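This report concerns only the one structure given below.
Moving on, here comes chain A:
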Amino acid sequence: MLLEAAGIKKIFGKLTALDGAALSVGENEFHGLIGPNGSGKSTLMKCIAGAEVPTQGTVSFVNTDITAYTPTERARAGMSLKFQITSVLPSLTLYDNILLALQAQSSLFDLVFSRTRGALHDQVMTMLRQFRLADRAFEAAAALSHGQQQWLEIAMALAGKPKLLLLDEPTGGMSLEERRVTGELLQPIKQHCSLVIVEHDLDFIRDICDRLTVLDQGRVLASGTVPEIQANPSVQEIYLRRA
Partner candidate 1 sequence: PAPWANAAEAPIKVGIATDLTGPIAYAGNADANVAKMVIKEINAAGGLLGRPLELYIEDTASNESVAVGNVRKLIQRDKVDMVLGGITSSMRNAIKDPIVARGKTLYIYPQLYEGKECTPYLFCTGPTPAQQCDEFIPWLIKNGGKKFALPSANYVWPHTLNVYARKVIEANGGEVVFEEYYPLDQVDFSATVNRIVSNKVDVVFNTVIPPGVGPFFKQLYEAGFLKNGGRLACVYYDENTLNINQAAEIEGLASCLDYFKVLTKENPFDAKIQAAYEKDFPGNFLFAAGSAATGTYRGLKLWEAAVKEAGKIDRESVAAALDHAKIAEGPGGPAEMVPGKRHCKMKMYTAVAKGGNYEIVARSSGLVDPKEC
Partner candidate 2 sequence: MLKPMSVVREAIATDMGDEADGAMAEGAAAGQAKDRVKAGRKILPIVEAVVLVAALLAPLVLQDYLTVFATRVIILALFALSFDLVWGYAGIMSFGQALFFGSAGYGVALLARDLDITNIFLVLPAGTLIGLAFALLLGGFLLLGRHPSSVIFVSLGTLTGSYAADRLARGWYYLGGQNGIPSIAPMSLGTYEFTEGPAFYYLVLGILVVVYLLCRFLVRSQFGLALAGLRENEQRIAFFGYKAQHLKAIIFTIGGAVAGLAGSLYAFHEGFVWPNMVGVVVSTQVVLYVLFGGSGTLIGAVIGAVIVEGVSFWLSDNYRDIWPIILGVLLLLVILFRPLGLISFVLGERERVGSFGAKAKENP
């Protein structure tokens, strides 16, 4: 397994947001994480990426226990996260946003002395072109619409060539067509990367994911392949239940 999160508990004050949740993702697997609002999906993603420290539980990545790692160390180990609330670097250009993401793992020496800019230029432009942002490469990221920022974030998350990509609602604010395109953009990375994706759009999830985990009230309700989950009665129940 590439990622093993087990027994994750996260308590905020009186609220138990995660109550022994678990997630395991294999190599080159696209894994969907679904569940009602407030079921703890984002919190689980944050615990995995290091943005939140779980009250209890362990996270291991490529067979190493990373529970105590900082976000930086996790990123360096090959994890990459797109937040639910977009967080691009607003006053930098799109170009610089991508460039920063691309060379995040370089050593200090390289950062200061080598001429990576020239070397990386084509990569940056390719990424931007893929996401249809190339013509705005030299505008500040703040000038993008909400949907465009989502794209930029996905591009940034991909740029670091992660082993595991964590996307928290990447298609929020996108139309059906745009979602489809996003799905297409994500397919090719399967060769070198696993994906955990949080989504509310079941059709989208069904199309791109191999396996699904369903969270409800901080617990794993079910986990399995897409057909298994669709057949699961308790999952069907929460889909009918009013929030």
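A word on the picks: all candidates are chains of the complex that A comes from, given by their letters.
We adopt the following convention: contacts are C-beta pairs under 8 Å (C-beta built on N, C-alpha and C of every residue); 3 or more make two chains touch, one makes a residue touch a chain; residues count from 1.
Everything numeric in this text was worked out from a predicted model, so none of it was measured.
Chemist: Which one of these touches chain A in the complex: 1 or 2?
Modeler: Candidate touching the shown chain: 2.
Chemist: Show me the residue ranges of chain A that touch candidate 2 in the complex, using the header's touch definition.
Modeler: Touch residues, chain A against candidate 2: 49-51, 70-72, 75-76, 80-81, 87-93, 95-96, 99-101, 103-106, 108, 110-114, 116-117, 121, 125, 137-140, 142-143, 156, 160.
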